[in-house]
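All protein chains but one are shown in place.
Right, chain A next:
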Amino acid sequence: MNIGYLLLVPLIPLLVFLLLGVFNKRITPAVSGLIGVAGLAVSTGLSYYAAFQYFFVAAKVEGAYQAFVLKGVWMRFTETLHIDMGLLIDPISVMMLVVVSTISLMVHIYSRGYMKGDAGYTRFFAFLSLFTFSMYGLVLATNLFQIYIFWELVGVSSFLLIGYYYTKHSAVAAAKKAFIVTRFADFGFLIGILIIGFYTGTFDFESLNDPQGPAILHWASTSFMGLSAISWALILMFMGGAGKSALFPLHIWLPDAMEGPTPVSALIHAATMVVAGVYLVARLFPLYFFVDEGFVLQIVAYVGAFSSLFAAIIAITQTDIKRILAFSTMSQIGFMMMALGVSGFAGHEGIGYMASMFHLFTHAMFKALLFLGAGSVIHAVHSNNLLQMGGLRNYMPITNITFLIAALAIAGVPPLAGFWSKDEILVAAFAASPLIYGIGVVVAGLTAFYMFRLYFGIFWGKETRYAHAPHESPLSMTGPLLVLAVLSAVVGFIPFSQFVAADRIGFVAQLHWELAGVAVAVGLLGIGLAWRFYKTENALAGRFAQGFGPLYTWASHKFYLDELYLFVTRQLIFKRISAPIAYIDKKWVDGSMEGIGNKTVLIASKIKGLQSGRLQDYAFAFIGGVVLLALVFVYLWTL
């Protein structure tokens, strides 16, 4: 399969970014929006074409999908260790291409309506293109270093977009928080990469993941503190992934990131960038699976499961509709990680891997839809606060229906997309551990509950009086909603397990009726409870919350984790460690440097007189210099 044309997929958004960035002031908003959408439409078309070619046309070898690589050496350290730049086409990268393209295109179209009239319209589209370019680069990376470079670029564009409203203090703070927290996590990632490079002598995914390759065969030869060094590297890289994917305890940036414009939240903080961590683990899955008999995968599974439960509980108590969605995202990503963590490798045992990718795919559709729907609501009522909403079904029919479809999908109601992927995850969890399966079921119930609390709260509930009568959003916004609603309904029917599998061979997944029944029942129970509490205005929910007492307060304060971080950074690190160091730096280090500087200037002013301007002085210096040198080198030195 010739994949050269796929170079265009990332390059077009890059060109659009440069174009819009350079001619920021000279392009009218209408044109810049059009350029952004048109550019991305081409990339999307190419991505779909590539997916079709890859899955249906290109030949399989021994039943397995082949990886296609196009790369060039960028920086060479040794014969084997070099940094390449290129494209890697395999089932998961193709799948991610489709996800990124679809969601990004929808968000681009939607933004033309949502951002209309905003002063920084062109800048917004430029940043969106930069992000899309970086995300494509991340997805298509052939090696650890390339993925790291684009990983950081994605972080930068996320920073720029969260802080898009740069005159708003909270947005700037949120942008900084997101960047610092993820950068902190990426520190682990980078060290992990360096360890891998040191011990295996390669950064290349294909050679790292080769089950017959040196990295997997010889992991045991590198022992460090009870684990192999490669395992430590994998843990550190998972730390990077956990930062990007907002897993406990590195999730604190995600809720705040909702300060960015809502389309951004849909694109970056729901469907694409936040799943980069999942993608990273999936990308290195053979390494995770074989090294130390999958020890690190267990960490992945438990961190994922815990994050999932933790976020679901918090989501119940929040009142900002975007933050509810943010915690929901965190919870669902935890789900995906959990599935990866419990997965086996070959054939049907690899169902966790498949389920994780499947859920990533379906989740991207309905979570983007939820965010865009929320954006449509915010656009209409100019508030994020759930308590100030209610009864919007009468004003916004399309938003209402599409939001409902998405909510049903995420709650796992058949036959919508979420049902299928969630079922596969629970099958994988059931096979692995009762505890993880239990957490999975509870989270499924909680998800259904908080999602319908949100849905009823917005569209039903109390009949709120609005200052301006809300109205349905324009076609540019409802169009993407409808497209995504259709996708959320149907993508579950894709026989995913035949396309994406850990061993790339694929298998036929079966529906497990008993497990599916439990999951659906729990989901319906959650929906039912939400119906009872929130469909019409009543005091039941309040009393119920009081019954939980302090637990409710804790959860609504996100378990005080932000406060804990602030305490550790401000009180302990800043005051006890940084302040003394800063003092030493200022007084001693800077002081001595300044002293040297002042002395230098002083000497310079003292010797100025030597340059008298009189030629005879110069000649004297010349001859004097020669004589002196002669004295030194002819007489003194030779003695």
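We take it that a contact is a pair of C-beta atoms (placed from the backbone, for glycine too) under 8 Å apart; a residue touches a chain by one contact, two chains touch by 3 or more; residues count from 1.
One rule holds in what follows: contacts and distances are computed from a predicted model.
As stated in its UniProt record, the chain not included in the shown complex is "NADH-quinone oxidoreductase subunit N", which appears among "NADH-quinone oxidoreductase subunit N", "ABC transporter permease", "Cell division protein FtsW" or "Cytochrome bc1 complex cytochrome b subunit".
Here one chain is not drawn; of A:180, A:346, A:490 or A:619, the residue touching it is A:619. Per the touch definition above, the residue from A:52, A:198 or A:633 contacting the chain not shown is A:633. Residues of chain A in contact with the chain left out of this view: 597, 600-601, 603-605, 607-608, 611, 613, 615, 617-619, 621-626, 629-630, 633-634, 637-638.
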